[in-house]
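Every protein chain of the complex appears in place save one, which is left out.
Here the chain labels run A and B in written order, and each chain numbers its own residues starting at 1.
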Amino acid sequence: MKKIAKKLMTLGTVAALAGAVSIANAETLKIGLAGPATGPVAQYGDMQKIGVMAAIDDINKAGGINGMQLEGVIYDDACDPKQAVAVANKIVNDGIQHVVGHLCSSSTEPATDIYEEEGVLMITAASTSPTITEKGFQLIFRTIGLDSLQGSLAADHILGTVKPQRIAVIHDKQQYGEGLATAVKSKLEGNNLTPVMFEGVTPGDKDFSALIAKLKKNNIDFVYYGGYHPELGLILRQSSEKGFNAQFMGPEGIVNSDLAKIAGDAVEGVLATAPKSFDQNPVNQARVEAIKAKGEDPTGPFVFTAYAAVEVMTNAIKATGKTDPFELADHIRANSLDTAIGNVKYNEKGDLTESTFLVYQLHKDGTKTPAQ
Amino acid sequence: MSEFSLYLLQQLINGLTIGSTYALIAIGYTMVYGIIGMINFAHGEIYMIGSYVAFIVIAGLLGMGLVSLPIILIVALIVAVVISSTYGWTVERVAYRPLRGSNRLIPLISAIGMSIFLQNFVGISQGYRDVALPPQVVGGWTFGDPSVFEVTVSYMQLMIWAATLITMTALTLFISRSRMGRACRACSEDLGMTNLLGIDTNKIIALTFIVGAALAAIAGLLLGLYYGVVNPFVGFIAGLKAFTAAVLGGIGSIPGAMLGGLVLGVTEAMTAAFFPSEYKDVVAFGLLVLILLFRPSGLLGKPEVEKV
Partner (left out) sequence: MQGKLYNALFASGIALILTCLMVGIKLDTEGTQLAIKGATTQQWLWIGLGIGLVFLSQIFSDQIDSAFSKVPKPQLSKLLPEEKKMSVLKPWLIALLVVVMLIWPFMVSRGSVDLATLALIYIMLGLGLNIVVGLAGLLDLGFVAFYAVGAYTYALLSEYFGMSFWACLPISAGLAALFGFVLGFPVLRLRGDYLAIVTLGFGEIIRILLNNWTAVTGGPNGISGIAKPTLFGLEFSRRAKEEGNIPFHEFFGIDYSSSYKVIFLYLIAVILTIFVIYVINRLIRMPVGRAWEALREDEIACRSLGLNRTVIKLSAFTLGASTAGFAGAFFAARQGFISPESFIFIESAIILAIVVLGGMGSQVGVILAAIIMTILPELAREFSEYRMLLFGLLMVIMMRWRPQGLVPMKRPHLELNR
């Protein structure tokens, strides 16, 4: 016990010293990167890390910012709300004032309270839950569109283009999936197209044969799925085995090359709302090359939103010449900023004013093309 | 047949498929419990490892250009059974045997630790993301009026039933007829007495772990082929369900584990068929509680005799 206490004390001292050093030495600016490095969603945390580290490298190579070099510090929250609070406190403790993260909405939510209280600027590149920015926070921003925007875009496409007869809305009973499914459902109901089925599945489940039989019995011809690719992949695969051929649609959480690996040919023609593929944008050519040169994958949906999150911060620092989070937040709200995901503008709440989502059609080789 | 009865039949088929795999995994729990009275929480992980090994072998053989599906599956089965059994044996040797004779909760915690360890061991060596295998056994047959409701039974489902039936029969014969099986039963009656009669109980306990792991590996191969997806966390969920099935049927009883698995699978499918599927697990666990209230030692369990 003594040993642990001692170790803790030394750790504490080291951290305190590190904090003191970083204040004394204005040459480096630390940017905290909070997200899962372990656990079931670690692959998404990896995308965020790739984007942030690429942005930091590029900026440092270009001579840093106002004479300061950037340094990324990684904090693992494992997408566990309890650990997210511990991580947020640790970040404050380490004297870091600029954070990119967290990833999962359920981790971002409890952490925002701490950042706002303690004057830390936080930009999430992946959390899409609307409630995060609804508390009137000053220092919380995001570089990704909201669930509600994506949901209404999907509903518009269903109403305007697909025009199905019998719709089922399925979700994975998680914050992200259920939020989207509810947004789609309410918009459809507002236009007098009430879904025949609205129900949840258990995340991590592997057997959807009972659900598919039910869809088949209800003569469903269109399924909107709110959730991530592993479950939808299995639903698609088992549907085609069971001879159930409806049109499927999902959010950006399903846009992942793994979807085609799980579902095989059944992926062909599935619709999805997704952010513009920033890695396809010619503007980002050099950035994509730089990431590939490091042997990393630039195609993940959160790579360039994370990249942009760093840029939003550094652009504001460059423009104001300061690093104080409150002044940066004011600047970010008042101006439009040029980033890898285009020119971004923020509203009072800290959300992007323009939705960057488009409707895509997925193909069995893992690529996607804009839907007509 | 009417639409309703066809629909019911389809859901029954779905339920029996998932139920037979629960039963295969549940036997591992029940055998270990019957002999040393411990809940082997790491058993689900053995199933997961079986799935991974099967995937590796199948992918490897396909990569070498082998096309004959039966040969691929048999090789995958043998390798998966051998490696999973080795894992099962090692877990017993390293994490449980040294703890024998201590309070019964000690091995339980050790098992939970082992489960966390194995999940992360596989996660680190094979990656945390889902690994997918394209469908190998395709097709099936359908019946019923397409305009009313078409019932589909895929060949994969038939294969699962057949494999489960064969395995169960073999296991029952092994337990009831062979010398080793008799020793197993003797151990579950009275471990100390069996030891006194000159049977190496450590060997028998190791054997139950190996047999349980082999069955889990068979389930791993079958489910891996059926769903086509595996990740390091599948074992935990499946293990929890199989454990429930084992208790439902009466833990310690092998026919009980089979029955429990089928009952649980069918219950889940029927719940998903007539209620929102998010209540599937609530109903499954609710049923367990209800059955245990009226039959405190499960469906086929022996009522415990209180000894003074």
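Note that in this section a residue touches a chain if its C-beta (ideal position, glycine included) is under 8 Å from a C-beta of that chain, and two chains touch if they have at least 3 such contacts.
Computed from a predicted structure; not experimentally measured.
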Absent-chain contact - pick from A:Q43, A:Q175 or A:Q247: A:Q175
Touch with the omitted chain, as defined above, among B:N120, B:T172 or B:N195: B:N120
Selected residue (touches chain absent from view) among A:L33, A:V52, A:A260 or A:V344: A:A260
Interface residues of subunit A (partner: the chain not displayed): 1, 4, 7-9, 11-12, 15-16, 37-39, 42, 74, 76, 80-82, 85-86, 89-90, 92-94, 106, 109-110, 113, 117-118, 129, 131, 135, 173-175, 178-179, 200, 260-261, 264, 364-366
Residues of subunit B in contact with the chain not shown: 33, 37, 39, 49, 52-53, 55-60, 62-63, 79, 82-83, 86-87, 89-90, 94-95, 98-99, 102-103, 105-110, 112-122, 124-127, 131-134, 240, 243-244, 247, 251, 278-279, 281-282, 285-286, 288-289, 292-293, 296-298, 304, 306, 308
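Note that in this section only the chains that are shown with their structure count from here on.
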Between subunit B and subunit A, distance of the C-alpha-averaged centres to the nearest whole Å: 37
In the complex, subunit B residues that touch subunit A: 3, 7, 10-11, 14-15, 17-18, 120, 128-130, 132, 134-135, 138, 140, 142, 149-150, 152, 154, 156, 223, 227-229, 231, 233-234, 237, 268-269, 272-273, 276-278, 280-281
Residue ranges of subunit A touching subunit B (in the complex, touch as defined): 38-40, 42-43, 173, 199-202, 204-207, 209-211, 213-214, 216-217, 230, 233-234, 237-238, 241-243, 258, 261-262, 264
